[in-house]
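Here's a structure for you.
Missing here is one protein chain; the remaining ones are kept as they sit in the complex.
This part shows chain A:
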Amino acid sequence: MTTIQLPRPGRRRPGTGRRSPLEGGPLAYAVLIGATVLFVFPFYWTLVGASRTNAEMSSASPALTPGPNLFHNIGEALQQAAIGTALVNSLIVACTVTLGVVLSSTLAGFAFAKLRFRGRSLLLAVTVGTMMIPPQLGVIPLFMVIVKMDLQNKLPSVILPSLVSAFGVFFMRQFLIQALPDELIEAARVDGASSLRIFWSIVLPVARPGMAVLGMLTFMATWNDFFWPIVALSSQNPTVQVALRSLGQGYVQDQSIVMAGTLIGTLPVLVVFALLGRQIVGGIMQGAVKG
């Protein structure tokens, strides 16, 4: 993540403009480094808090560097706030949801991008139109449905409603419109390939980069989802965010343990981010141009 990538040749040179973009001066670097410090500091502060004692955190002159208590505090957090269960639960939920969203979005996105059928524009309008409406507004009926299905406090209650995503469908549609040439499908059809076969051996390989980006974004969003999980689950069987909420509600008085819980709850996404940060940045910027 700290590796400095050289700009790929030929990518940033638009035809006639021989001149490279403006060189950044010392002031630009100073501002950017300052901003980076602000963006990164809360992570550092979590580590400091998580590795100190409660007494050290509530003193008139706070400690500014990490201390020796990290593992003790993490152990306490695992015990007091069910963070261990929460990590496993979040992993199950996030993986299942990611798989479901990527698959269903690729299928539907392909249909919207490349197939003609009756009701296409209406269905697409419904999908895009609801993309902007926050799902938070539907939690009350959703809660009633979950109670009726007797799924309260069980993981399916947070998995089922997230398995599909209107944004995902739109994202894959935009991706496939550009990435998948019509001629490829036509040729396969002339060769007598079945619809399923076309999807499996032509669409899927082409869609893979888009699916990867959508998968990363979905995993992070699901891991961090807050409103619905705290409504549907309880602190007995929590996801990470539900466990963090109980930490924040003051069930645990010791602030350094709260910080330790926060640290391990955030660590998995940070690892994903450290490994794939560049791709995630690329995905967001691509989505911005196309979206």
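Throughout what follows, contacts are C-beta pairs under 8 Å (C-beta built on N, C-alpha and C of every residue); 3 or more make two chains touch, one makes a residue touch a chain; residues count from 1.
Assume contacts and distances are computed from a predicted model.
Visitor: Since a chain is absent, check the UniProt entry for it and pick the matching name: "AsnC family transcriptional regulator", "ABC-2 type transport system ATP-binding protein", "Group 4 capsule polysaccharide lipoprotein GfcB/YjbF" or "ABC transporter permease".
Guide: Matching "AsnC family transcriptional regulator", "ABC-2 type transport system ATP-binding protein", "Group 4 capsule polysaccharide lipoprotein GfcB/YjbF" or "ABC transporter permease" to the record, the invisible chain is "ABC transporter permease".
Visitor: Using the document's definition of touch, tell me which of A:139, A:179 or A:212 contacts the absent chain.
Guide: A:139
Visitor: To test your reading of the contact rule: which positions on chain A touch the chain that is missing from view?
Guide: 1-5, 7, 12, 14, 16-17, 19-25, 28-29, 31-32, 35-36, 38-40, 42-43, 45-46, 49, 57-62, 103-105, 107-108, 110-112, 115-117, 120, 123, 126-127, 130, 132-145, 147-148, 160-161, 163-164, 166, 169, 189, 192, 194-197, 199, 220, 223-224, 226-227, 231, 240-241, 244-245, 247-250, 255, 258-259, 262, 265-266, 269-270, 272-273, 277-278, 280-281, 284-286, 288-289, 291
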